[in-house]
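Heads up, one of the protein chains got dropped from this complex, but the rest are sitting where they should.
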Amino acid sequence: MEPVLHSAPQVGHHPAPGKHYLNENTSLWDWITTVDHKRIGLMYLVGSLFFFMIGGLLALLLRLVLLTPQHTLFGITVDAEGYNRLFTLHGAIMVFLFIIPSIPGSLTNFVLPLMLGAKDVAFPKLNLASFYIYVVGAIMAVSSIYFGAIDTGWTFYTPYSSSSSSTSVAMMTMSVFVLGFSSILTGLNFVATVHKLRAPGMGWFDMPLFVWGMYSTAVIQILATPVLAITLVLLAIEKTFHIGIFDPKYGGDPVLFQHFFWFYSHPAVYIMILPGMAIISELIPTFSKKTIFGYRAIAYSSVSLALVSFIVWGHHMFVAGQSQLATVVFSALTFLVAIPSGVKVFNWLTTMYKGNIVLASPMLYALAFLILFAIGGLTGIFLGTLSTDIHLTDTYFVVAHFHYVMMGSTVTAFIGGLHYWWPKMTGRMYNEKLAKIAAVLWFIGFNATFLPQFIMGSQGMPRRYYNYLDQFQPFHAFSTFGSWIIGFSLFMTLAYLLASLRKPCDAPDDPWGGSTLEWRTSSPPITHNFHDQPVLEREPYDYRPGQSGRETH
Amino acid sequence: MSAHTEHSHAHGGPAVYTANLIGLLILTGITVGASRIDFGPANTVIALSIATVKAVLVGLFFMHLKWDKSVNAIIALAGFLFLGIFLMFDLIDLNNRRDPLPRNTPVLAAPTAVPESMNPLTTPAPKPWVAPAKPVGEAEGEHEGH
Amino acid sequence: MEHSFIDYITGQAMLPPRGSEFAGEVDLVFIGIYWLSIILFLAITIPTVYFAWRYKFKAGRVTPHQTHNTTLEIMWSVGPLIICVGLFFWGLDGWMKYAVAPGDSMEVVVTGKQWLWQFEYPDGSRTVNDLHVPINKPVKLTMTSEDVLHDLFVPDMRVKVDVIPGRYSMIWFTPNVLGPHTFTCAEYCGKDHSGMKGTLTVESDADFAKFMATGGTEWEEYRDRNDWAGWGKLQYERKGCNSCHSVDGTSSKGPTWKGLFSKNESFTDGSTGIADAKYLEQSMLQPNAKVVKGFEPIMPTFQGLLRNHEIKGLQAYIESLK
Partner (left out) sequence: MSTTTPELHTHGGHEEGHNPYHQHHFATMEQQFDTAKIGIWSFLATEVLMFGGLFVGYGISQGKYPAEFVEAHAHLDWMMGALNTIVLLVSSWTMVMAVDAAKTNQRAKLKMYLLFTIACAFIFLIVKYFEYEHKWHEDLMPFKYYGTGETGIRPGDLMPGSHGYATFFSFYFMMTGLHGFHIIVGIVLLAWLYVKAGRDRFSSAYYTPVDLVGLYWHIVDMIWIYLFPLYYLIS
């Protein structure tokens, strides 16, 4: 790649040959003031992977503490307070700094405009602003450690958070408030982009399913996050000035706080899973070389998941002291979410039927997703059922459930998607053999870590426990060993991905034979995405001979 | 997305806006008037209904929803709809709570229970607003000043 | 609690021992959903693996263009819907029992506070972290909290509910298995959340009556052996003294008891005094009368919680810790 003059006015929109969004205007200033969705996507990717690593290392540490009930191994001296801070930080970082911003901020920012054949997102400056707001929120979150590290759990339940706990609660809640705005602005940007920036000829039902999933996510981000924001402000004010809304000491109602919190945080779990499902809807047809089965069913199920997710939040409060009527109503509504989830799963399976399945590493992650999401989702049914939830709530069963859905499903999809679009984003192919090994290790390690937690949980091991009864020791030990396998596989992934960057660009435009528009530009794409405005002439996922264009592998 | 020709001047116009303003002012008058009459609990309902009519007028005419692309109206309605859901389910909970009451004297009130004041971990600083009362007459006099 | 391999397959081994009839009903639902999940899990996993193997990439294979099939979509929406409606009512059925306690239940009033549980029996006597109930009689726990949220969880009875400051909540069960059952705090409540546990002892009617009268069936044994220190040690564990006092010299929330007896103690008001039996009793009943230097006055009073012979036992126990 010899240096090419880039200051010269470009003819039309065609950049000089060999130039793409990565090597055009590469000064630091160009990067930090960029409004290019692809660069912002990359910056988000670095940020969220960084926090994934931090959150993950905290998790490894807390697993180590739990290895034995006496916490004596390797001379670790984490006391009960330290442990409480560990899991709080782990949960809060993973949720607010990693999983909620990760897929929308990084992968979606990068591919959504490409998939729509657009030059950018609707509001590029706003996009950059959301990234910086994310950075500010992240800095605030990290600095809360300085103010005495919050120990409330990621749910910030009152009155513990509003009266007993450390002062850093206010800092952490304000940080989540700020992060909430970043999330809102990202969502708002995507809604406008999807409505208005589709390529000529692309109707709503010609959009890739990834876009449908992200559109549904964005709707939740817009409609749910503001309530979280105001809730956290109220909590911070309650803690400092004693309003009397959430803390019984001042005449408030702690259960009301839980309503406020879960009104956001249940939909938020769909902010986490819908992007994951969106990625899977891309991976499966591409690697099955077969059109997606039930396009409309999948699209509608994304939207209905988004809407239904707003009316089930009370299932987190079955034993929390909400009225019996509300409990029953929320349990009934909770079952509704199983239906669109099932529709998706069955349609994906049918897509694979009679396909021509390439077991490339992204597809391995997609297969892992199907299995892990089945487990995670079905254990959600145990929790939604009234009589069993009474026994299972607040035990490790819940911990295992949500790791299966958040980590086993969403993070799996995220890593799969990262591999899938890595050639597009960086222009490099990674080492496929290592990738396959890492995927298998991930699957094994994950199940080793979290399957035992289902058993512990049903046997009555409560969550957020520093000490535990000896009878749970074998399960905890197994779980801890499992977490090392996960850690190993992830560091391995990081290593070979980074290693691929040292090579010159070698990725073809369409390494997987994908059918969506992002594969129709160069790898990596040029600054304005496409040489010519793409026009959609065929439905997405059309793999009939002569349609998909390229032969693969 | 069908072709849509002009958005510049097909709708609205000063006359409509002025009429809308007058309508809003009249409704404000009605709200104030209605609040002076005692309808019992219906007062709140009346006040909020009038407010909603006013909000709809603002939305339709000042904010152009009447003439705008329907997607904007849908977004606006979604905001209110989900707020309604939020409120509705909270009320389902709050209005139906029936806590069991202990048959015995509550432990908390029993003489041998830990006096709250002895437990600095859980006792707040003395509640600031429970200051020594002023002579009752004075406080009331002030209260009537409104 | 040894489980056979079969128990692991059927899901039985996932559950703790059953201590009440209600537990059996919950387990039935649990095992039911467990098997349903196994079936659905296999219905997803088998095709996943099979298709990945059967339709593995072969150059030149042409895939059919199947876009959708409305009948299938309806089947796999309505089928799960029917199952879900069924599950909802099944869960509701058990929950209705949980939600309403029988009128003739024995009521124990429970107070949770950071980080111990206090139980008050119908006759007004109290225990800490140590709940005794008669077998085969419904027991109703009416609960409140003094500080933050807690949650009383009795795994063997399959019941739990949050304990909320300023409100009352309730769980009930009819124990039908004699012996000790663990209970824990299941709602995060701060530092010693994981230490906030205790034992539920299900006893025969006669033993329970004895417990109400003397503070424990063991009392007669200790009395007959004249083992006051041993009796005191039992109280140290049962009444929750161990959550704040160590007996090995390390100081935690409260001063250690090691070497306490007849020590010259200095207090926050500047005075000093010998820790004799009388002082020890006062420390238990009016802990804030004299606060040991270097400690916060956080010890709750045990007035009404300790019977005379229990105080005497504790004195003897402390005396024995040289």
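Some points to look at:
Letters are used for the chains, namely A, B and C, taken in the order the chains are written, and counting of residues starts over at 1 for each.
Methods note: contacts are C-beta pairs under 8 Å (C-beta built on N, C-alpha and C of every residue); 3 or more make two chains touch, one makes a residue touch a chain.
Note that the structure is predicted; figures quoted are calculated from it, not measured.
Counting contacts over the entire complex, the absent chain touches A, B.
Considering the whole complex, the residue from A:Ala80, A:Ile245 or A:Ala306 that touches the absent chain is A:Ile245.
Within the full complex, the residue among A:Val135, A:Ala149, A:Ala192 or A:Cys505 touching the omitted chain is A:Ala192. Although one chain is not displayed, chain A still touches it through residues 12-13, 118-120, 122-124, 126, 184, 187-189, 191-193, 195-201, 222-227, 229-231, 234, 237, 241-245, 250-251, 253, 256, 260, 528, 532-535.
Counting the whole complex, the residues of chain B in touch with the unshown chain are 1-4, 7-9, 12-14, 17-18, 20-21, 24-25, 28, 31-32, 35, 38, 43-44, 47-48, 50-51, 54-55, 58-59, 61-63, 68-69, 71-72, 75-76, 78-80, 82-83, 86-87, 90, 94, 127-134, 136, 139-140, 142-143, 146.
Here is the rule we use: only the chains that are shown with their structure count from here on.
Work out the mean CA point of chain A and of chain C, and you get 35 Å between them.
If you average the Cα atoms of chain B and of chain C, the two centres end up 42 Å apart.
In chain C, 114, 147-148, 167, 169 are the positions where the chain touches two or more neighbouring chains simultaneously.
Contact of a single residue of chain B with at least two other chains is seen at positions 99, 121-122. Residues of chain A touching chain C in their complex: 80-81, 84, 151-153, 157, 159-160, 163-165, 248-249, 254-255, 288-291, 293-297, 319-321, 324, 327-328, 331-332, 335-336, 338-339, 342-343, 345-347, 349-350, 352-359, 367, 370-371, 374-375, 378-379, 381-382, 384-391, 393-395, 454-455, 458-460, 462-469, 471, 542-545, 553. Of all residues in chain B, only 71, 78-79, 82, 85-86, 89-90, 92-99, 121-122, 124, 127 touch chain A in the complex they form. Residues 1, 13-16, 25-26, 29-30, 33-34, 36-37, 40-41, 44-45, 47-49, 51-52, 55-59, 61-69, 72-73, 76-77, 80-81, 84-85, 87-88, 90-95, 98-99, 114, 147-149, 151, 153, 155-156, 158-162, 164-167, 169, 182, 184-195 of chain C are the ones touching chain A in the complex.
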